[in-house]
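Coming up: subunit A.
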Amino acid sequence: MKNEIKQPIRQRLKKGLKQGLRQEPKRGLKQGMIFTVLILMLVANVLPAGAAGSGDAGESFPMSKAELSDAIILYMKVLYLGEEGELPEAEFLAGAATAYLEQATESDGSVLKIATPSVIKSASFIGDSSLGVFAHLSNPPLMKMDAEGHLVGQLAESYEVSENNTQWTFYIRDNLYWSDGEKVTPEDVDFSIRYYGKETPWARWINDTLESSTVSEADNSVTFKFNKPYTRINLEFATYNILPAHVWESIESPMEYVNEGPYVGCGPYYLELIDLNAGKLVFEKNPYWKGKAPAFGNVEVHYYSNVDVATLSLEKGDVDTYYKYAGSYPYPNIEQLEKAGNFEFLEKTNIGLVFLAPNLKKAPLSDLEFREALSYAINYEELVRLETLGYGDVPNRGFVPPPMEAFKETEKLEYNPEKARTTLEKAGYTDSNGNGILEGKDGKDIELEILIRTDYARTGELLKEYLEEVGLATELRTVNTETWFTLKDSYAYDLTVTRSTPWGMLMHASWGSGYFDSRRTGQGVMHNVDDPEFLELCDEILATTDPAELETCAYELQDYYAEELPVIPLYWNNVVTPFNREFEGWYADPLYGIYNLENFVNVHEV
Partner candidate 1 sequence: MSLKAENLSKTYGSGLLGKGKCIFRDVSFELEPGQTCGLMGPSGEGKSTLGRIIAGLESPTAGTIHFKDSPLSGMKKAEYATFRRRVQMMFQDPTDAFNPRKRIEHSISEVLKLLDTPGTERIRRTKEMLKTIGLPEEVLARYPAQLSGGQLQRLALGRILLLEPEYIVLDEPTSALDVSVQAQILHLLKKVQAEQGIGYLLISHDEAVVRFMSGKMGMLENGKLKVFE
Partner candidate 2 sequence: MHEAAKKTFRYVASFLLIVTLNFALPRLMPGDPVKNLIGEDVYVSEAVMEELRTEMGLNRPLYEQFTAYIGDLLRFDLGYSYHLHSPVAEILRERIVWTLLFVGVSVLLGAALGTLFGAYAGWKPETKANRLACCGFIALSCTPPYFLALLFLEIFAFKLGLFPFKGFYDVPTPGSIAHHMFLPVTVMALFSASRNFLIMRGSVIQEKGQLYALYARAKGLYDISILFRHVIKNASLPIITLLALDFGFLFSGALFTEIVFSLNGMGTLIYDAIIGKDYPVLQGSFLVVALAVLLANMLADLAYAIADPRVRRPA
Partner candidate 3 sequence: MNTLLEVKDLNVSFQGNENENKTGNKSENKNETVTAVSCLSISIREKETLALVGETGCGKSVVAHAIMRLLPPESIVKGTIEFKGKNLLKLSEKEMAKLRGKEISIIFQNPSLALNPVYSIGHQLAEPLRIHTQKMRWKEKEGKKEKVKQKEKREKKKENSNLSKVSRALKRVGFSNPREYMGYYPSWCSGGMNQRFLIAASTMLDPVLLIADEPSKGLDRDRVSELENELKGLKEKSETSLLLISHDLGFVRRLADRVAVMYAGEIVEIADPSSLFESPLHPYTRGLLNSLPERGFVPIPGASPPLSNPPAGCRFHPRCPIKEKRCTQERPELKESNGRAVRCFLCP
């Protein structure tokens, strides 16, 4: 609480106020403003509720009510009684006003500030999904993904899998300490994993399939034994934050546990404060961190409910970098930031992508030839140009983007409306009644309903144009995300535009298969492919941990995508992360982008 501030914004404000008072022409305006601010302060002060945002904040008021009203009276005097003697008083007042903002701050090192549009909705450490991602910094998972997309240990030094893939042993690093001084033990890991399994719906599978777990003090390891083979536990465990058992043991239902902090963590920082009203998370240095010493005293995550505002504040310099899980900094604004000059950019191809999912259960999209024709009708280059502003590529038919492991170079998707038309004709889709719209096999005009989430409104528009070009009538239906979930689950669409996230690309049998396997359910999941060939492939992948075997399967899967077109990728895009030039040493992993421990220990001021 004490050390968190020394933000440039405060100083700027202070400077601004003082300057404002000195600038003759605008003086009246600024005075009025400061006066209003003071009045508002008084109002806020009188209303005890106003300050009761966080429990112990009351003590830190630098001015009492009486002082404040004195200040206001003084200020009024300054305003109304003559010009003389104005400056010193005004300066005093500017000082008084900024004193609030100043808040006793003996700084140790600077603060790294991250802007994000992912809003934290509740101060629930376990329950809030956005918070779960940000807490990687304080409570790192066992595993992580390196820059090349390989899974490596994070809290775990290494891991082992048994022959039959049912038994996973993780060896924990022994130089890890919780921020309260306790050592991180395998019991903590065991506790955390079981805890999630027991308490959270999304990890219920652990509870259901974990047979037993054993902790070995000797080699600082924990072994999980499942009642069925799992091949991707290392990936799964790259997402579960490890919790201190001695703290969380006593918390009955963690989903419902709401606390503004601090939370005990074992990363280079621990989560000091979740301040919903200020819209920020404050991470404090972990005093017991034995790894490389981080360069910042604090890390702050500032979230904004409006993306534009987030980018504005970045451009303004209020924050140092921008992070959005599975997303890039908005492309249109990059140019603006480049012009501003004090930002550099980290660019990396996203392993998630935007794609067009056909409804394979319904004619005409169930017809491969039709899909084939469709794939020729789309102008990928223009999509890349307009949607990613060049920060992307025309995708291959094989769906999977290059940065993924075992990427196979398949044929690039091609824009050829002529070919699309002939393919359609060959497949029997002709316009016999001459109204410019092709008829389906049932003789009726084809009218495709494209379901789009609001984020892809423009893509939808372009698609509509492309499809109409080749004689396919289309209707756009824009829905908000939640409605989209419902509609795609009931297959109430012909085509839909959606995207995959990095984690989504890796889940299930990896390489995006999790989105299409019809046996699955889930929010973003299309579950539209029930071709046995595809399902078999998935099962094969799920049954092995052998890298060579996996690679073969992956190639096969990508070939399947390329041949059967169960999904038409629209563009591969890059994740662009701007960061303040004053800091260097950034890198991004495919899963969580720049939000990884390496950055928080390595990034430093220039």
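As a selection rule, all candidates are chains of the complex that A comes from, given by their letters.
The rule is simple: a contact is a pair of C-beta atoms (placed from the backbone, for glycine too) under 8 Å apart; a residue touches a chain by one contact, two chains touch by 3 or more; residues count from 1.
This one's a predicted model, so the numbers in the text were calculated from it and none came from an experiment.
Asks: So which of these touches subunit A in the complex, 1, 2 or 3?
Replies: For subunit A, the touching partner among the candidates is 2.
Asks: Write out the stretch or stretches of subunit A touching candidate 2 in their complex.
Replies: My answer: residues 4-5, 7, 9, 12-13, 16, 33, 36-38, 40-45, 47, 49-54, 57, 60-62, 68, 97-101, 103, 119, 121-122, 124, 127-129, 201-202, 204-205, 255-258, 275-280, 302-306, 308-309, 312-313, 315-316, 318, 480-483, 485-487, 489, 501, 503-504, 507-508, 514, 520-525.
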